[in-house]
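On to chain A.
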Amino acid sequence: MDAETPLLEIEDLCLSYYTRAGEIPAVIDFSLSLKAGESVGLVGESGCGKSTVAMGIMRYMGNNGDIVGGSIRFKGRDMASLSTKELRQLRGSEIAMVYQEPMAALNPSLKIETQLIEVPMCHEGISASEARKRAIEILEDVRLPDAEMMLKKYPHQLSGGQQQRVVIAMALLSSPALLLLDEPTTALDVTVEAGIVELIADLSKKYGTALLYISHNLGLILEVCDRVCVMYSGEVIEEGSIKEVFDKPRHPYTHGLFDCIPLPSADKNARPLVPIRGQLPLPHERPKGCNFGPRCDHFEAGLCDAKNIPLEPIDAGASGHQGRCVRWRDVRWGEEKPEATVPAAAASDERGEEVLHVENMQKYYPVHDRSIGAFISRKGVRYVKANETLTFSARRQETVAIVGESGCGKSTFAKVLMGLETATDGKIRFNGHEIGNQSVHDRTPSQLGSLQMVFQNPNDTLNPSISVGGHIARVIRKFGVESDPDKVQERVYKLLDLVKLPRDFATRRPRQLSGGQKQRVGIARAFAGNPAMVVADEPVSALDVSVQAAVTELLMDIQREHGTTLLFISHDLSVVRYLADRIIVMYLGQIMESGTTDEIFSPPYHPYTEALLSAIPIADPHVTKRHIVLEGALPSVLDPPKGCPFNTRCPKKLGDICEREMPPVQKPTEGHGIACHIPLEELRKAEAVIKAAS
Partner candidate 1 sequence: MTDRSLIPASTYGNALLRALKSFGLLRESIVGMIGAGLILFWIIVAIFAPLIAPYPPNATIAPFVMPWSTGPDGEFFLLGTDMIGRDILSRIIWGSRTVLLYAPLATLAAYVVGIAMGLAAGYLRGRADDILSRIGDIILSFPVLVLYILIIATIGSSGINIVIAITFASAPGIMRIVRGLVLDLRNRDYVAAAQTRGESSWHIMLVEILPNARGPLIVDACLRLGYVIITIGVLGFLGLGLPPPDPDWGGMINETRSMALAFPHMTVFPCIAISSLILGFNLLADGLREISLRD
Partner candidate 2 sequence: MSKKSKTNTHSYIPELVSKLRKGEVTRRDFLQTATLLGVSAGAAYTMAGMPAPGRKAHAAAKKGGNLRVSMNVKATDDPATFDWSEKGNVARHVTEPLVRVGEDGLARPYLAESWSASEDLKTWTFNLRKNATWSNGDSFGADDVIHNFRRWLDPNTGSSNQGRFSSMTTTSDTGKKDENGNAIMSTTEAGGALEKIDDHTVRFHLNNADLALPESMADYPALIVHKNFDDEGGDLIKNPVGTGPYALKDFAVGEKATLVRRSDAAWWGGEVNLDRISYIDHGDDPAAQIAALASGQVDTNYQTSIEQVETIKNIPDLNIYERVTAQTGIARMHVTAAPYDNKKLRQAIQACVDHDKMLQIVYRGRGGAAEDHHVSPVHPEYAELPKQTQDYAKAKALLAEAGYADGIDLRIDCVANPAWEQNACKALSEMVKPAGINLAINIMPGGSYWDVWASTPFGFTAWTHRPLGVQVLNLAYRSGVSWNETNYSNPEFDKTLDKAGAILDPNERRVVTRKLQEILQDDAIISQSFWRSVFVTANKRVQGLYAQVALEHHYNDVWLDG
């Protein structure tokens, strides 16, 4: 193999799955070439075939998949020609893989040691002790503390971030030439994600490993890769260097994708999200011609749907920018951005009356420990302090966002608010009534109706055995909005109109709906009782980006129209930046910082906010960002650190005081609060984390 030969060369690869419905092509005519040391990103929404490509490279298609066409050459050798044994020797030593869910990828009943040392032992035939030495080295490389200890553990004893580091270590053990990363950070928290992303970038440099980085997140690709390949419905629709593609997307889908992504550098008024209409076609229902045709604003009948569209070079130059669009020359890119559908900036300054007021709200869950030790030390009952002294308020028509990573207590708060749990202490006043101690059964229908919720998981939010109309109708009746069947029906239709769903959806079953449509029904259901406030718990995080934008926009439109207060719970600061008026940052059950969106996104920052902001992947090459990587894992809620909960990971930790005392809430302005021991002046000195490059 000479230096010119690409490490991996894929030509016209076609991958199919066989199901009851027949052959389903998952990947069509996929071509890619990857040089040694290069890193290529493969992006696309779920179901576009990007993971299948990785499996195809490994020639691992499971029971029902097959490689039906094209060739894959690795180091010049056609992989199809390899014997089972040769293939086996290639896997794990030459080509390694990192998976989406580290917990699932590790064998639960084997120690980390066993799982690591078997790789070099098998491929290089070295002894166990030598392999063990190698394993320790590599664990240190992936920055896992106390590698010796780590080896003796079982996967479940590690945190998610640690597990993923182990998986990466496992992949790197035999110094592969090519590393396939299949959404390696999707299952992790943002701050942990940032650490892993950085690690991968560093390691690939150190080992000279070529990367194929698969992700749905354009921001991540931007941070890690040299080149990017955008896939849509089984096909590559655009390919090129990061700079070319991000600056000059020349396929309507890529273009649309960028318009869908909220950037933390912009708010809703500056850059409204433009959703892509329609949804991804099912693999066996792909349209003729351009797969994106039915969703494309530039679609031209007779041209776009005539024949298969080939991938053609865009810039004849060396950048290798290619696109799969027949009309790329005709479209005036960047000019005909549709008008923002947003009505003139909402009067966010005119603050309405206070709808919700939370004061020193506390929620503890007792955990019964029945071990002898606990019995002797009389610690039989411990408490999970899910929420500790929450204080904030929300006004009419305002959007308040609660941001935090998993386990920060944001969902618990939602539960208390909704009356599914009652507060341990403190007050929650809603519309003038104290509801903190009122469980859902003690609330009146009108109270219930005026406080409704949109849920996270679209597949879970609707009862599969009740029709769409049934869901909405039930709420209408229950809250006494209407009772006459005809009127109920009429209202159901109106609500479907409101969430932009066809009326005949009323008789459909949730199973027949896509994720975005289900979320729309969820929104219609929440608004059926004319609520004064809607709590939205990560309503779009499980949706694809293009759909996410549409649902986000919809939610905001309806909120504005109805003058509803929106409590938006999210872990995604970009989305929050886009839609929230005020933001509350939570960590381990406590509020770290709260303030208006602008206040949160600019100094002074709470160190945690600062880290969060830095961790957001931003799909905009014109934005620069300070890198702050947090050390350590999220502490357990059962045993939170004393003093400031963030002290174990805080890069700006002062010292003892942080471990001893709860930090005071400092107020740089009225309404902006930072719970930190570091003096305000000190905090003010911080640079802005995100800066738009000039």
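On the choice of candidates, all candidates are chains of the complex that A comes from, given by their letters.
Simple rule for what comes next: a contact is a pair of C-beta atoms (placed from the backbone, for glycine too) under 8 Å apart; a residue touches a chain by one contact, two chains touch by 3 or more; residues count from 1.
Note that the coordinates shown come from a computational prediction; the quantities given were computed from them, not determined experimentally.
S.K.: Could you work out which candidate touches chain A in the complex, given the options 1 or 2?
M.R.: Looking at which candidate touches chain A, I get 1.
S.K.: Flag every residue of chain A that touches candidate 1 in the complex, lowest number first.
M.R.: Residues in contact with candidate 1: 20, 418-420, 440-441, 443, 445, 448, 451-453, 455-457, 460-467, 469-470, 473-475, 477-479, 485, 488-489, 506-507, 522, 525.
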